[in-house]
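Moving on, here comes subunit A:
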Amino acid sequence: MRRKVSAFLVLPLLILLVFTAVNTYAMTEVGTPRRETLIVETQTPTDVPGQFNSYMQGTQMGFGIHQLMSAMMWEMDTITGEQFGEVAAGAPESNEDFTEHIVRIREGIRWSDGEALNADDVVFTFNMIMSNPGIGPSAYYNAVFKSVEKVDDYTVLIKTVDSFPRLALRFGVTIWGNDLRIVPEHIYSQVADVTTFKDSDPVVAGPYIVKAFDSLGKWILYERREDWEYSTVGAVTGKMPQARYILVKYIGDDTTRQMAMVNNEVDILCEVTPEMVEVMTAMNPNIACWYKDFPYATSDDPCSKGISFQMAKEPYDNPDFRWGVTLAMNFDEISVNIFDGVGRASALPILTATAAMQELYYIPLLPWLEAFELDLGDGTTIQPFDTGYALRMAETLKAQGYDIPSDETALIDMFGIGCWKYAPDAAEKLFVKAGLEKRAEGWYFKDQPFTINMTYLADTEAQAGRGLIAAYDQLVKFGFNCNLASESSATWDSNAATGNYEIGGYWPTGGITRDLYAQISGWDANLIVPIGERGAGQGSRWNNAEATRIVQAMSVVSPDSDESYELGMEFMKVATADMPFLGFHSGVKFVPTNSTFWTNYPSAENPYNGPWWWWSCFKYITTEITAVD
Partner candidate 1 sequence: MLKVENLSTSYKTIDGDVHVLENLSFEIYENEIFGIAGESGCGKTTLLKTLYDIIDFPMQIDGGRVLLSGKKNGDLFSYESGRIRDAWWKNISYVPQAAQSVLNPISRLKSQFLDSIPEEDKRSETKEETLERVARYLEELSLSRDLLHAFPFQLSGGMRQRVIIALATFMSPNVVLADEPTTALDVVVQRGILAMLMRLQKELQNTMVVVSHDMGVHYQVTKRMGIMYSGSFAELGGTDDIFDDPIHPYTKMLIGALPRVGDTSQKVGIPGRPPALTDPPPGCRFAPRCPHSNERCRQEVPEFREVRPGRFVACHFAEKVKIDDRKAAGS
Partner candidate 2 sequence: MKFAKYVGLRILTWALTIWIGVTFIFFVPRMFPSDPVENMIGRIQSRSGQMDPLEMESLRKSLRIQFGLEGSLLEQYVSFLKKGLLQFDFGPSLMSFPTPVGDIIKTYLPYTLGLMLMTTIFSWLIGNFIGLQAGFRKKQLSSKFLEGVAICIYPVPYFIVALVLQIVFAFLLGWFPLQSTIITMGGFVIFIKSLLRASILPGVSLLLVGTGWWIISMKSLSGTVAEEDFVLYARYRGLSEGRIGWSYVLRNSIITQVTALAMSLGGVFSGSIMTEIIFGYPGVGTLIQKAILQSDYNMILGCITISIVAIATATLIVDLIYPLIDPRIRYS
């Protein structure tokens, strides 16, 4: 990927860097010393600048607010997938049938105005949500919780209506963040209506406070608390966040973002395309991603991208058809077309092959996968799993001059345990088995010319969009007549819920904790509503009795138990045989950092955390990122 980026661009830039580095970079545009300011990108600007109350709708939490200021009950180690207490002192202690839970509160956390954070704040927060219908999840909280009471200053008793084994998983952070954020009782109890309280000068438990913000909503400047040792991060780790200031800023479109990064005007970008990484790393040696060299990206984002079928429609409701589509596609080509071959194959439906999930589920399932057979309908069978993908991709990329490790474990970590075979003949048989007919003019279904409508989400997630376009390309080459459409999220969200699509490039997938309940609970067949109506989950409308039984069995099992794990394994086998979602790669994220001013970002060499700047775990990364010098 290190193609020559011509002198035309590089030379003037280097000259520019030499001449202007000293002056330009002494201060940031908001008037803080550049060397004390960590500049982080936010993906969307806010239209409500100065609004920091997470319980007022419209607050842009990803603007550093939940990364640096919010107090979560339980936080997450994104590398191991294990939760730990933040405001809570540890995991909840539940009774036998999971209806009463004791939560101990961590001592030593203080709000930024000096008040101690204790059980009063936690109880107040729960009750505030439950008694304010204007807060989005209010109804849900009322359905789940019977009561939340204070036992003593640092102990809370939570009673749930039904058995609720996953309190921490549901109300603590797993992916990105969580809607439950503890608010200071002494402030919020004074407010008449918490749903319209902007909280422009927030009192927080996190390590940073707001120093200034842009009234146009493009940046927020945070300053480290003087008493950071009493912040959540201070209380949990005892370490000081290194940057005195953090400027969270909206950078703009891709062109602008890479130019800003190359010019050292920003230290961390959220997510870019591999083409941008190629350019940025070539133009500025200080820019790197999770891996210093190929494949650059981390493959541990817990949302695998692939194609989703609308299974309430014919012939998409037929597993033979779905398997036909699977085998009709050359995954090697798709992979190259998405991100030049970067990414870990995530062949299991629904479950993403993050490093942790690969260890927990994929590798143990490998013997079963290799033995798995499909009946092609004409008496023949095929074993569709292809373990050769990692080696093949390594060869292909080596031939292009990339430095690829030859160690098998490393290769499997890089490219996954395997993918589905490219077997057009078998695919054809499966389509015939599913009732399609191949005529001279093309494929027919029920005597009608057959066309596949494919949709992808245009405004976001290049990986998913490119994946679907690559799939379109494959199906067209296979001989299908396909339409390709991109939809804005506004349109897609409605179409996905009402089932108004046939094949979509979407990611109803996940996998971060050992317990899979959160990932699979939405696939309960009881949630299916007719096409045109909006249900609660199950946009894909996968009607599988066995899977539903497993989901329901799991709901009452402790997430830490072996039983939950076994049920998860079983679910995967059922799903594989039925193929409700065809996964391509795990979430591949190119998250570049610039070590001109700051260094020791989490990386493959030093994976103390995932590179998820936009998740609430960012506050634990701030203690590790250190200034250059």
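Everything below uses one rule, namely that a residue touches a chain if its C-beta (ideal position, glycine included) is under 8 Å from a C-beta of that chain, and two chains touch if they have at least 3 such contacts; residues count from 1.
In picking the candidates, the idea was that all candidates are chains of the complex that A comes from, given by their letters.
Small disclaimer: the values here were computed from a predicted structure and weren't measured.
Asks: Given that every candidate in 1 or 2 is part of this complex, which one actually touches subunit A?
Replies: Considering all copies, subunit A is touched by candidate 2.
Asks: Applying the document's contact rule, which stretches of subunit A touch candidate 2 when the two form their complex?
Replies: 9, 12-13, 16, 20, 24, 29-31, 44-49, 51, 56-58, 62, 133-134, 136-140, 143-144, 170, 174-178, 195-196, 212-219, 249-253, 255-256, 259-260, 262-263, 265, 302-303, 459-460, 488-498, 500, 507-508, 510, 512, 518-519, 521-522, 524, 527, 534, 536-538
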